[in-house]
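Here the complex is missing a single protein chain, while all its other protein chains stay put.
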């Protein structure tokens, strides 16, 4: 297996066009083909919140080694309209190439002299084969595969699998692919990059963060999912609605986020694992019920896929602006878990852990991701749910007791065994009001204090459990000359940056805070005790993880790379910043 | 004017009975009478969230000097049922007295030997005069006035004013008062305390925090108030609904808190000052629209009267559990003001300031109070709205410009002049989506960043303005041996504690953080730089102000008096804690 | 067999003496007893308001939830365990003001939960404000000059939303109310029972006497509950004559019948084991 890009051992494609032109589909076809060819891939999309008319693009990066994010430039631009040439020609590395439709008005050669150009009769091919305009994309993919010397048969297989059952579409796409491929073979020299299919390879899947979270829920035995559509969390709903039978899950689209979370609480009260997902705006509407879950000690899992605010902001872009909101959301005080996956594997495994934590500690658990992670593709090893398993905690499935069952028994651990309503001999009273052990409303000051203390007592074992779950993860050099600190989806660009820095001879390290609440203060403090320069990387304006670190450890991270224009941080930006702080 | 209590120069009454027995009414009658007699008063109520059947009580404390809170005990217990004797007999100072109905079953003499007892035929008096059972209270007040030697004529005046227009009720109450008074004159010796009416006195009003906030809104020219009923904020709605004509204010009870805040945003967009009020649970439902106000830069004022959570918790008790939630509420990041009044005067003046800040900086301003402050009575000097005045900031009432009006002009201050929709020659586009200067939706990364930066640029002038508003207030000794740190309604008990400590020869000081966001970090840091022992006092479980101080100044306040059973902190508790930390 | 005794709890009842809620509590217990339901198989969901204390006073499974959110919680419970009898209790503010949107949606879905609204035409627990069912002119602390909005007609709303069982009860007639509750529980599908519930403290207009002079029983006047048109006609009656009884009932598919996983039985009692994800993962390879 060989993969040679222009700049390094990765190769990047940017497919650009109008919304509605099937850009993402093409990106994922290409990704899947390269993955099946034995490469690791990463793919990220960029699109406005419009169904038609806006500019869309998809960056696909592939390599023999694992790829964690987009790079700083691309090797090959597949421009399906003039706008894409205009907007992205400068993203090409010198020596890169651009595939475009002969029929366009813009000539890339007039914009940049240092790139190769591959004018192709994309529209012509489509007309010839009598296909819809959207298969221009596939013809262009054919050209691309030829340029990098990649066997088109793998792509044919991907097309067949993707459009399974729709023979006409398969045929048309394969035709277009082949025409493009042949045209390029006849007319163009290769790009100079080379990607070969390897025979033996690991089993691999290509998956988005959203799919990984959905799979994590299925893996955890989640039986109830209610969610109101909200970008960028909606794909979880789509995935689960399409797989409800296999998953044995009831999947509901209710009338609002308020209905969603309250249904989830109802289902969880009744004894099933239940989840909802939304973005910040929808989560606002859930905050009241988050408190209800806390007060009634009903275990629920809530996924928040962040996007830029305030308010509706930009629905289809990315952000890490909701961290402190999430930690403090809802009136009053109660223990909760906030966990932020950094890649698709963590999306899967941390979602499974989330259900165990929710049930064992009878608290709400929030999974905090963002658009960049939720909608980007990555290849990885197939998920193994048995690595986490299912632990439902103190859930009683029968009641033998002579005494009356007490939902909120004052225990030393703070955890009071739950029952499943419907079992013989016991009924369970859950209460939004402060209550006594039986669940009856009370305003007695001693009982009120005792119940608050009981709930907070859970923190002791919870903290211990979270320690065990490796809440802070460190990547890179042991003896680092510089440290990057971040959370969530900046993990990808940070890992890429480590590689780049290593290439420059800089030993750096990335500290990823995975569990943000309860905050793993000791571990973070320990890791930050060195005196190498440190760079905080976040996709928000105010450096919210920085605030948490300051609050819990006293450490001020002065150097900050904060991006808040809705776009993910690039590895090169991080490297620059690191170079800056090392000076 | 003379006032002598058993313990000090204050005198405290506790009136206890069942919900529905008019306890609060009696408390406020007594308070008003003593105030008109020339005393300063403080009154606090305690009642469960039930219309009937629960135990209620009201503590009224009065003195020649200003009183800031309840004391640690009471001089006179007015027990309208047996339960009140049982529950409160131990609140009496040794030598105090208890007034109770002869007809009750419980004899206080069997419970405590060191108090005076005043068994009175309260039921008998009511029967004699043919009044409803509830005038027992007034008869008991008559007894109380006799015991402290207070001229009943003042009380007669209060009764006449309170029940103005309802002659039957007035007559009945005055009869009951007089009978009680006469009975006591004939049968009892005085309590040993003495309160005399003074002739000349300052003009004074007796007002709750809620009334003061409502008056502050009226004073600020607020023209639109929409609020969904929620304890303990509902009295603001009642007050404003009863005074809408005088105030020139539209007062609406909409279908939910979501409707309330969105109406307020609509009204503010259309050019009027607008406010809503709620408690934590209702505020949860407002968080999404808080972001809308921020993104559209629509000036609104939101009052949150805290009560214990999580969730519905205890509707009629007090808490300071929502501070961090309030500061971080809503997705995304934006400047806001959070201000916490500590007494009725601050309720008035800070509410007026809130409207000016909201309009000048075009941001949401949150007034964070709590049940204890909102529903307690205090006497004070009549409010003077001209002390704050009205400053609407950059609000254009005409548009002469040849150019198109730009709602979100990128200015150096970050503030873009607003217009009132309806003026000639200009229209205004406000947008929940990220937008350009004209308000059109955009996802352009430079513009997105520019708009975020514009909004945050306001912080510079905002911080300066807040400095000017005296955001951190210090009371007590300059050279303090100990410092109390708190916010909001703990101010009252803290000021009382300062007096008590002074009496013991301890020089202490109270630092009240009034503006909590943007946090006056420098000032707080400066004030905390001494090495005297410091005590954080809050009515929550986790010490939320402590967290803010840690975050913004690095100072850890280790000594904490945290009360979270729904009851206000008592001055004596603070003194004890101070003694503890000084050891 | 469950007895009235067994359904009682030790919690002290704090409603005002004479409050209409007592009658509703009694009727609910009686309906459970008379239908022979096991108390463990019943779940009561309550909103916030005076009515909300129902969960404290009846010894079945209970969850006291947020203001206005009875129906979504009840829906979640029913979907998790369709064998449970799910009773929702709400106030008029709860159900028709803040919770209004859920009514239309739960009704059109025909979720098999029973919605009992303690309709006292006022916000009682918050000490007397106008409610969506308050009559015009009704003076409250939030409408001192009298309520000025046209009231919500809950029955009309339910009918317009496709509720499959719509009834009105009166807390002054426990026996009739018990009958309605039994019918509603027997009914397969969503049921709304709007109960005229005198609040003796905050509503001095719509009292027991006021209602007694006006209510009449639909079943005594030959009303056909299977006619939607008839139901609409009765639903708008209010004033001189106020109908109580079943306005409308129809059978149509239940919400939970649409979900394939529920065919295997209640989710709540399906064993939870780590699943084999291979088929799903293969789709992604």
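Think of it as A, B and C in the order they're written, each chain with its own count starting at 1.
By definition in this document, a residue touches a chain if its C-beta (ideal position, glycine included) is under 8 Å from a C-beta of that chain, and two chains touch if they have at least 3 such contacts.
As the structure is a prediction and not an experimental result, all values here were calculated from the model.
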Which of the displayed chains are touched by the chain that has been omitted? A, B, C
Among C:105, C:214 or C:234, choose the residue that contacts the chain missing from this document, as touch is defined above. C:105
Only one of B:425, B:503, B:530 or B:580 touches the unshown chain, namely B:425
Which of these, B:43, B:335, B:439 or B:492, touches the one chain of the complex that we don't see? B:439
Considering the whole complex, not just the chains shown, which residues of chain A touch the missing one? 20, 48-54, 228-231, 234, 237-238, 241-242, 251, 253, 255-257, 281, 311-312, 315
Interface with the unshown chain - residue positions in chain C: 97-101, 104-105, 108-110, 132, 148-153, 156-157, 159-162, 232, 252, 255, 258
Please identify, in ascending order, the residues of chain B that touch the omitted chain? 36, 203-207, 211, 215, 218-219, 221, 223-224, 226, 243-252, 254-256, 258-260, 262-274, 288-289, 292, 296, 382-383, 385-386, 389-390, 392, 420-433, 439-441
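Just so we're on the same page, only the chains that are shown with their structure count from here on.
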Averaged over CA atoms, how far is the centre of chain B from the centre of chain C? Could you give it in whole Å? 37
Give, as an integer number of Å, the spacing between the C-alpha centres of chain C and chain A. 41
If you average the CA atoms of chain A and of chain B, how many Å lie between those two points? 45
Residues of chain B that touch two or more other chains sit at 48-49, 54, 281, 311-312
Scan chain C for residues touching two or more other chains and write them down. 48, 64, 66
